[in-house]
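The structure appears right after this line, and notes come after that.
Now for subunit A:
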Amino acid sequence: MTSFPVLTSLLLLPLAGTGLCLLFRRKPDLCRALTLATTLVMLALCAWVFCQQPDAAGWYLREDYPWIERLGARFTLAMDGLSLLMVVLTAFLQVIAVLISWHQKKHPAFFYALLLLMEAGILGVFLASDLLLFYLFWEVMLIPMFFLIGIWGHGRRVYAAVKFFLFTLAGSLLMLLAIIGLYLLHGKQTGDYSFALEALKHTDCGAWEPWLYAGFMLGFLVKVPVVPLHTWLPDAHTVAPAAGSLDLAGLLLKTGVFGILRFAFPLFPQSAAASLPLLAFLALVGLFYAAWCAYIQGDVKRLIAYSSVSHLGVIMLGLAAANVLALEGAILLMLCHGLTTGALFALVSMLRRRTGTRELAKLGGMWQEAPIFSCFFLFFALASLGLPGLANFSGEILVFAGTFQVRPLWGALAVVGVVFAAAYILRMVQELLWGERPAGRPWPDLTTLEVVALAPLVFFTLWLGLYPETFLAHLHLPVKILLEQAAPLVAAHGGLP
Partner candidate 1 sequence: MTAAIFYILSAAALLATLMAITRKNPVHAVIYLVHAFFALALIFFILGAPLVAAWEVIIYAGAIMVLFLFIIMMLELTPGEAARGPGWQRWAPVILLSGSIVVCTLLLMTAEPQAGPGGPNFYASPRDFGYGLFKEYALAVEIVSFQLLFAAVGAFYVGRGERTRRRARGDER
Partner candidate 2 sequence: MLDSYLPIIVLIVIALAFAVGTIVMSHLIGHRKPSAVKLAPYECGMPLVGSARERLSIKFYIIAMLFIVFDIEAVFLYPWAVVFKRLGMFGFAEMGVFIFILLVGYVYVWKKGALEWE
Partner candidate 3 sequence: MENLVQLAMQNVNFAAIMPSLVLCCFGMAILLINVFMPRGKTTSASLISIIALLVTAVVSLQGWNNPQFGFAGHVALDNFATFFNMTFLLAAGLTILMSDDYLRREGYPIGEYYPLILFSTAGAMWMASGTDLMTIFLGLEVLSISLYILAGMFRHQLQSNEAGLKYFLLGAFSTGFLLYGIALLYGVAGTTNVADIGLYLSAHPAMIGNPMTVAGMLLMSIGFLFKIAAAPFHMWTPDVYQGAPTPVTAFMSAGPKAAAFAALMRIFILGLAGLQSEWTSLLWGLAILTMIIGNVTAIYQTNLKRMLAYSSIAHAGYALVGLVAANAVGVSGILFYMLAYTFMNLGAFAVLVLAGKKGEENLTLEGFSGFGFKRPFLGVAMTIFLLSLMGIPPTAGFAGKFYIFAGAIKSGYIWLAIIGVLNSAVSLYYYLRVIVYMYFKDPQEDYSWVSMHTGAVVSIVIAIVGVLYLGIIPGKIMEMAKLAIF
């Protein structure tokens, strides 16, 4: 590996971008160009890392600097296959986010600065392998999103922003206690107090393990939105601006699942194994409930928000099945969901900019008006439906295959869930694209800038649909290591139905 600290620069670049944007807040065009440049450089860096080969233990890059000696916390960033995919997704979606919010009128410099700050926060979450550092980034990424929803949102933005912030933060405060508990238990057993993930994996927490595991999981499940804790998501989405909801759906939800895979499962394998049936139940409930809610939604954006909750249900099911196939499928689905739902949100924001409304009742007959917009919309709607050959299908098929191997009953129920997904997606498409066109001014079609923003999404959705192996190759090693470390997880699936 080169000596150049790639990972730290991945974090510092957006921070530098934020600083520059705030500096030149008088000149929005300069800020816009600067933000785009920063995101593109980030994407280039990620692409370069993407072509590297991991070392034996599956780490691509690893950087470790002293941070707080007194507590034993170190500034350690590590990237393995799992975090590599997530980082690439983040960099890619940020470029799209900047493109679709190119004509930002209200406080543009502040907007771009927050976008970059959020990117730094999210990358920090995916890269940190020191618990304190992870928690620091876990909460830092909330602040920019809070401001994005609050200032640039439309509709009941204050309520949604405060609800989003309080929900996720309250959940993560208990996680803080769990981190402290684990840190102290480890320190008492081995004498050296440290937050390093590798070191903390070997502490046998004994009676405390279920509590600590519950603390961690609460923080993550609020973020994933598993059904009982999901009420903040639809409000946040319907209110968030275009780039905000793109990042929210594409990235912030993934940090929850990533947290479970990277921290909860390896640290507490016994209680994780015991909780798998509960996770599966929540996942399935989430799948059906969200799909059912999506069906009756009037607002397009709220409908897509519920659809992402149901997709997250499928991902959680993959986690609950916890074998090689299901886990790889779940991670791949995370990637595909990020692309398709992100694209759908971008399209909805373009729709709103044109027609001024998102109510399906007031819309219809888009095909005659804006054919290019409609075919993009149809393409991504079908992709998120799970049409074979497009992105989501490859992820979902792996998850179902893995689940069938372990729990045929769960698998069967999940497949029925896909039918529900088809129902609400097709209803949305029918009402939006083909109904009769209400009176009013003609709606202009997509501008070239918007097409340029959507084209790479189409390309990657197809790539993921047709040949996902390029991305799956990076996952084989981390998933194998994860399952070795969390041995009881695999052994957990005895004779359950």
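Here is the rule we use: a contact is a pair of C-beta atoms (placed from the backbone, for glycine too) under 8 Å apart; a residue touches a chain by one contact, two chains touch by 3 or more; residues count from 1.
The candidates came about this way: all candidates are chains of the complex that A comes from, given by their letters.
Remember, predicted model here, so these are calculated numbers, not experimental data.
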{"item": "Complex partner of subunit A (touching, any copy) among 1, 2 or 3", "value": "3"}
{"item": "Subunit A residues within the candidate 3 interface of the complex", "value": "25, 66-71, 107, 132, 135-140, 142-143, 147, 150-151, 157-158, 161-162, 165-166, 169-170, 173-174, 176-177, 180-181, 183-184"}
